[in-house]
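Apart from one protein chain that is not included, each protein chain of the complex appears where it belongs.
Up next is chain A:
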Amino acid sequence: MLWAYFYCYQLTLDAYKKDGGATDWEIPVVVYHEQGNQVVQANSQAIKEGIECGQGLAQAAALCPHVHILGFNRDTEKETLLFLAHRLYPLASDIVIDAHNAIAIRLDNLLQYYGGLNALWHVLISELHSAGIHYYFATAWGVEAARLLAHNKTNRYTDNKESIILLLSRCRLEQTSLDSKTIATLAKVGVRQVGQLLKLPVHELGQRFSNDTIRYLTALRGETFPKYVLFRPSEKFQRTKTLSFEVENTQHLLPSIKSLLVTLEHYLRARNLLTSSIIFRVHFREEEPLSIEVNGAMPFAAQKDWLALIELKIETLLLPEPAIAISLTCQQFEPIENDGNDFFSHRFTTVAQKQLIGRLKAKLGDASTLHPKAGNSHTFEGMTVNQVVETTPAYTADIAPAFLFQHPMPLNLATRICFGPIRLQTQWWSSAASQKDYFIAETSHGVRLLVFKDAKASWWTQGVYS
């Protein structure tokens, strides 16, 4: 077996930089771990100022007063790591998420597909590089050995057993996963390096140390292979982004939304999928999260298309209080249909039509854009429906007006009848049963109106012919 181990030592910084935070040469940024009161990650600018990992906040601030401080959060790092695993999954099958900041990939079963270690390695490295992650790496026969080498900043990849043994033997015991008590005990007898420890026979060690230590040592030697839970990509897309500052104006959410959409686009593109519905959730300190559902009239993947819709959607949105995080969920996916109709021009207009309807609905509201359809009623009021529930027999009439008023208005103009009468009796079973005699009447200006005389012989106007 051959495993590669990537120890991502500054995930929070990398994620911050990728989200458009301060670039490396601008301002010093450190990641501060509250519980341990120590700086755990520092960018090159901060290191130049003299800040080192392990320093307290006071010392760091004294060295560099304008340092930018990010909070350390194990879960956020883990999520960044999971996203990285999602990116790597199409390239490598066996991926192990180790703690919150390391990833192990089994290489030996992939070698035959990639044609050698070199080719495989470059594929993996270029993906990690494009993800913008800093890491230490190593390869070894097992996850344990590779982890030790990576923590030792080996940064070499090899499948040569001898050189791996040589590299391992140089590692110091403090870098192993052994507990401090064992390390202290070993130090007392002069064992300080892994090489010395590995030379000791196992049965002798077994008499003095716990089973865990022995298990670790055999794994380090490559004699046993502990079981690891392999990474499985999730069925739905979910990603949360903590905002680098509290946002009150929805326009300032757009860069974060854009970066979330870019990740969604990557996700969908890699899987040859499209989606027609995404949900944003804006998180606040006190209030319940605010859900924004965005529906496209047709499924698509491109970040550009979604962003255009969302810009319209949030234009009118008011945040109840400053937002601290935003998440994007996408649960419904649709495969890309390759039905080859693209050659016909009308296909493009179908796409354009759907895009247009999507845009109009996003800006003006869902109820603003309608498709008039013939309805299942012989009265003028029911002859047009805007949403068809099912295919019903449709009524139509030659004398239907172009426009129908919302409510009939009393006719108070001098008119001349030019067509009629047509008597319409509404459904006796409906509560507002009535009988109307319809006419087309013309006013002195030549405007033709649909007028009716009700059972009480009063005249009303209800529509107009354009």
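The rule we apply is simple: contacts are C-beta pairs under 8 Å (C-beta built on N, C-alpha and C of every residue); 3 or more make two chains touch, one makes a residue touch a chain; residues count from 1.
The criterion applied here is as follows: contacts and distances are computed from a predicted model.
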item: Chain left out of the displayed complex - its UniProt protein name, from "5-oxoprolinase subunit PxpB", "RecA/RadA recombinase", "AzlC family ABC transporter permease" or "Succinate dehydrogenase hydrophobic membrane anchor subunit"; value: "RecA/RadA recombinase"
item: Residue in contact with the excluded chain [from A:Phe83, A:Tyr114 or A:Phe419]; value: A:Phe419
item: Per the touch definition above, residue among A:Trp121, A:Phe209 or A:Tyr465 touching the missing chain; value: A:Tyr465
item: Which of A:Gln175, A:Gln238, A:Gln355 or A:Ser434 contacts the chain that the document leaves out; value: A:Gln355
item: Listed residues A:Leu198, A:Leu273, A:Leu307 or A:Leu404, member touching the removed chain; value: A:Leu404
item: For chain A, the residues touching the chain missing from this view; value: 346, 348-349, 352-353, 355-357, 359-360, 363-364, 367-375, 380, 383-386, 394-406, 418-420, 440, 445-449, 463-466
